[in-house]
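To keep things clear, I will list the structure first and then write my remarks on it.
Of the protein chains in this complex, one is absent; all others appear in place.
Chain lettering (A and B) follows the sequence in which the chains are written, and residue indices restart at 1 in each chain.
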Amino acid sequence: MDYSNQIREIASRLFTDNKIDYFVGYKQNSFDDSQVPFLFTDPAKISNLVFTEKSVFNLTNYLKPDHTKRKRVGLVVKGCDSRALNLMLTESQVKRENVYIIGICCEGVLNEKGEKAQNCVECVMSDPVVYDEILGTPSGKKGYTINADIKELADKSLTERADYFEDIFNNCIRCNACRHSCPLCYCAKCCIDQETSTLYHGANTSSGAMHALMTWSLHLAGRCVDCRNCEKACPSHLPLHLLHKQNESVIYENFQQHLAGMEKDDRGAFYKYSLSDPDDFIL
Amino acid sequence: METEVKEAQSKIVSAENPDLTAPADWQPVIMGILCNWCSYAGSDLTGTSRIQYPPNIRIIRVPCSSRVDPWFIIKSLQSTADGVLISGCHPGDCHYISGNYYARRRFLVTKKLLNFVGYHENRVQFSWVSAAEGPKFAKVVAKVTDDIKKLGPLHRYKKENF
Partner (left out) sequence: MNVFIVETDKAGLQKFYEEIIGKFETYAPVEKFGKYDYKRVLKLNECEPDSPIETTMSVKPLFFPKTAKIMKFLESSSGTTLSEIEEDPLSGKRVILGVKHCDARSLQVLDHVYKWDYIDTDYQNRRENTVIVSSRCNKAGSQCFCTSLDYDVENSDAHDVRIIYGLDGKIYIQAVTEKGITLLQTSNLTNTASASNATEEIKKLYQSFESSFRLRMNYAEINAKLQNLYDSPEFDIVSSNCISCNTCAFICPTCHCFKISDEKIKDTGVRYKSYDSCNNGYFTLMAGGHNPRPVKYRRWRQRAMHKFVYYQDRFGVNLCVGCGKCAISCPVNISIFDVVNQVSKNAGLQN
């Protein structure tokens, strides 16, 4: 999967026609064979752009005003990235006319070990759902499978799961890389960071980590597109996908098989309801 | 010897930490979050009808059950509460028309996630109680208090442990 030349050509055209101020793509890392996000305004740097199966990071993260300052942006998105972009558009975080979307029909990216990443093996939509230009051949919607790791954990006993998660929360260093790399975490000031609120928990204890990570995953429930930016950003290598995939499977099974960002005006599972939602767990 | 066995059997074991116990007369603290228009009014009716219910519940009032952010539940469990009860209007009767429809989606996902992470599923419970259902509210509180008494004290992730 190599679209480097096509992307360079499109970027060059966009700059020449003055359609964009920033271009966001990938470039080669300086010390190993991985790729890193690359934002630039100078057309002379177009030759650094690449796109292969090592282009992992979800670039819609850079549409937040902190990075591209609400200017016009040309962007490269894969299937899952475009679903996040869909949600950002519906939630009015980006203006459609300010984004020029180059959609790639993704064949899956590789993880650090060189194998196909887990979220690509379980991918539900590898084609871009919103785009101005599309590269590659669409392959249509795929069936949903429950994540193998959460199936394994669900079979364990309560105390085994509790011990496993306590280990995870103990190793969190509250760096907030997960939140900052998630495209859908765009609140100007996160509720957990409000110093004036008594709900703030600034100490790096496992209690605080549980509070922060659980709240974060529940605020993302129904909106997470499983791009794994959070997990790749985490310096402690915490398996954060467990929390998000658990929410995703509950939502898929109970709320009309809803998956985040698939339709054009989708706003996430918690922004709609059905009269037939299950409530037999309610007394 | 018999009294020793009886004493050992009457201790309550914490569901998430089997090595921690509490004496048999331990009383749980339950956080109750009730919606103003139905459940809070219903609990008021329970009181004026002089129907007894366990005093372990501490009630706070919100305008609608959909005001309840999952954060409130996690925060309560992290503080002194051993369990949480959230109560709202019956579907179709919400004062704000559809608040409880949105809320029940969030409730299901929160409940399942907390169980996944290691809290027993009975720690957080939900109910629909209308303003006329005084007796039902008493029954609900009694059931929840009983469930949580059996689960024992909650020890994981408590703020005071630090």
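FYI, a contact is a pair of C-beta atoms (placed from the backbone, for glycine too) under 8 Å apart; a residue touches a chain by one contact, two chains touch by 3 or more.
Remember, it's a predicted structure, so these values are computed and weren't measured experimentally.
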item: Chain not shown: contacting residue from A:154, A:177, A:191 or A:283; value: A:177
item: Per the touch definition above, residue among A:121, A:148 or A:203 touching the missing chain; value: A:203
item: Selected from A:20, A:50, A:63 or A:238 as touching the chain missing from the view; value: A:238
item: Absent-chain interface as seen on chain B, which is shown; value: 79-80, 159-160, 162
item: Residue numbers in chain A that touch the chain omitted from display; value: 29-32, 34, 36-40, 57, 61-62, 66-67, 167-168, 171, 173-177, 179-181, 189, 193, 200-205, 229, 232-233, 235-239
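In this section, only the chains that are shown with their structure count from here on.
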item: Distance from chain B to chain A - Cα centre to Cα centre, in angstrom; value: 34
item: List of chain B residues in touch with chain A within their complex; value: 15-18, 70-71, 74-75, 78, 91, 98, 101-102, 104-120, 125-128, 140, 143-144, 156-159, 161-162
item: Residues on chain A engaged by chain B in the complex (per definition of touch); value: 150, 153-154, 158-159, 161-166, 169, 191, 199, 201, 203, 205-207, 210-211, 214-215, 217-219, 221-222, 242-243, 246-247, 250-251, 254-255, 269-271, 273-275, 277-279, 281-283
